[in-house]
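Note that this complex is displayed minus one protein chain, with the remaining chains in position.
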Amino acid sequence: MWRLADLAAAVGADLAGDGEVRIRGVATLERAGPDQIAFLANPRYRAQLAGSAAGAVIVAPAERDTGSQPRLLTSNPYACYARVAQLLHPAPRPLAGVHASAVVAADARIAADASVGPMTVVGSGAVIGAGAVIGAGCAIGEGSEVGPGCLLHDRVTLYRECRIGARCVLHAGVVIGADGFGMAWSGSEWLKIPQIGRVLVGDDVEIGANTTIDRGALDDTVIEDGVKLDNLIQIAHNVRIGAHTVIAGCTGISGSTRVGRHCRIGGGVGIVGHVDICDGTTISGFSLITKSITEAGVYTSSIPSQPHREWMHTLAALRGLPELNKTLRDRRRGAPTSPEEGESS
Amino acid sequence: MWRLADLAAAVGADLAGDGEVRIRGVATLERAGPDQIAFLANPRYRAQLAGSAAGAVIVAPAERDTGSQPRLLTSNPYACYARVAQLLHPAPRPLAGVHASAVVAADARIAADASVGPMTVVGSGAVIGAGAVIGAGCAIGEGSEVGPGCLLHDRVTLYRECRIGARCVLHAGVVIGADGFGMAWSGSEWLKIPQIGRVLVGDDVEIGANTTIDRGALDDTVIEDGVKLDNLIQIAHNVRIGAHTVIAGCTGISGSTRVGRHCRIGGGVGIVGHVDICDGTTISGFSLITKSITEAGVYTSSIPSQPHREWMHTLAALRGLPELNKTLRDRRRGAPTSPEEGESS
Partner (left out) sequence: MWRLADLAAAVGADLAGDGEVRIRGVATLERAGPDQIAFLANPRYRAQLAGSAAGAVIVAPAERDTGSQPRLLTSNPYACYARVAQLLHPAPRPLAGVHASAVVAADARIAADASVGPMTVVGSGAVIGAGAVIGAGCAIGEGSEVGPGCLLHDRVTLYRECRIGARCVLHAGVVIGADGFGMAWSGSEWLKIPQIGRVLVGDDVEIGANTTIDRGALDDTVIEDGVKLDNLIQIAHNVRIGAHTVIAGCTGISGSTRVGRHCRIGGGVGIVGHVDICDGTTISGFSLITKSITEAGVYTSSIPSQPHREWMHTLAALRGLPELNKTLRDRRRGAPTSPEEGESS
């Protein structure tokens, strides 16, 4: 339980109304009760404010007087809400120490206040930083480093010699440092190119469940600070993702591509290899990028669905388009389109 | 070995021919031997019936006399086949009990006839229902519940406080309850929004290998009864999937979207967040849904491949389409398209 006034101070928001209200957690405006705090970030939902039973609300200064609940006033209600929620709902932390069932190499270095879960394997020379939490069934490869304050959920795999910065969150099933997809055709078979680069992950990175980031072929694959990756994303070898870029689920980025800083990449996107995406680029979900982007902006190639019959007509028309173009071109050039016309010209 | 007559009785089919035939398993019409049963669901393959060495066949009543094998007659041969196959090929069941290597919290409740595999970790307060089978290397988070009769294959991860109904099948690598992809931009960095909702999975749900279902941000993510999910699907936070909906592999559904009951969603589909898909909707594979669907039907936006050269022409024509439209519009309006025309008008 937090006093509302203490919350306001902790997150740097202005308080309006009764600061003695006790707050236990966050909830939606619709469902919050008297010991919960809700937020209004989008004025479109202002009507919900009046009817909310929330004990307190987080709003923009313009909403100072649009309701009766005690409130936190802030220019960025959603960010303030994130901070409040982090205080009220801290991630559960297991006790420090290495579980008896874990298998830890004699020369691995594990900070005294770190936690290593059951069934986890830590390889030779690996380093687990201060306060880091490693879940159950993880595998930390030889010589890999997990920075201070990291949270690795259950069943995360780090191959050898990879590096995770401070305060990262890796979700279950993540695989960091598998071999990139590199091979050479010998004339009769594909020869494996050993992948001897690493994966370097910066600070404050979050990586979603079952996402895979391959190690570099020669140089490293790099995920810079503050990057947020959703689930089931594929990052190929030697890709670099710039700081504070966010990528939604099911997106794949091919080898050696560089994505800039502060990009926003939708779900189900594909980016080919060996291109540069400049800082601040937004890519719409389900779009394909086939060449470098040098100017920040929004890029799209996705097609929303239609009723099937309509789409079949559209598709047939699309297929006929080159022929249609030809016909129109011929006509513009005065080419005969019937014998009579031909004779009269 | 089953007597054919017993099989008929067990699945409620009519028997025609020798009920004493002994049947050991199922097979295709093409490969079945005298101790196997095959089925004919599609009249197109009727010709295979005559040549089949199957000991018995499952057919529609109309096929009562189109071959010589003993047969089960049923209005729905494929469903009958499913039931027969389930009887002849029951899923292998390990012995009840908790494997010596498993790590189970003292206050977890595990049904006496449930089975917990080696290397599996069961957190504090978790509940494993009657007859449930948990494979090797699974992680069952604190306070999570696995319903009676469930089968969790190896290496399934359930985060804390999630609930799986009765008789569900979860395949290897499934991750249930990882944090949804929620964050707020502070002006200088992305702040994590704690994800405090749960994942609630109904009864008789099957979830394919390496599929991920994120926990809700505030409210819960819900998968209703009888839903069937293929491999490598991403279900984002606060999504609701209606009962008996089936979704093929590699599909991604964004946050807060509601998919109705009895929908059929193809593979590689994308659905944006915050939309409603009504009951009974079919979405073709590789299609994108960007807004709510209020009328049941088939929806599509996928484009089948062409030979590369042809497609390049189609694509060039597509890119030129806005210009073409403009030209045609100008012409219809009588705008001059050449100096001469301009003078004579």
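Should a chain be cited, it is by its letter among A and B, assigned in written order, with residues numbered from 1 in that chain.
Here is the rule we go by: a contact is a pair of C-beta atoms (placed from the backbone, for glycine too) under 8 Å apart; a residue touches a chain by one contact, two chains touch by 3 or more.
Keep in mind that this is a model prediction, so the values were computed, not measured.
*Asks:* Please identify which residue in A:Gln36, A:Ser115, A:Asn210 or A:Thr245 touches the non-displayed chain.
*Replies:* A:Asn210
*Asks:* Touching the missing chain, which residues of chain A?
*Replies:* Spelled out for chain A, the touching residues are 101, 103, 119, 121, 137, 139, 141-142, 155, 157, 159-160, 173, 175, 178-179, 181, 183-187, 189-194, 196, 210, 212, 214, 218-219, 232, 234, 236, 250, 252, 254, 270, 272, 283-284, 287-291, 297-301, 303, 306, 310, 313-314, 316-318, 320-321, 324, 328.
*Asks:* Quickly run down the residues of chain B that touch the omitted chain.
*Replies:* 25-28, 31, 76, 78-79, 81-83, 85-86, 88-89, 91-92, 99, 101, 117-119, 135-137, 153-155, 169, 171-173, 204, 206, 208-210, 226, 228, 230-232, 244, 246, 248-250, 267-268, 285-286, 302-308, 311-312, 315, 318-319, 321-322, 324-325, 328
Assume only the chains that are shown with their structure count from here on.
*Asks:* Can you check how far apart chain A and chain B are, centre to centre, with Cα atoms defining each centre and the answer in Å?
*Replies:* Each chain reduced to its C-alpha mean, chain A and chain B end up 25 Å apart.
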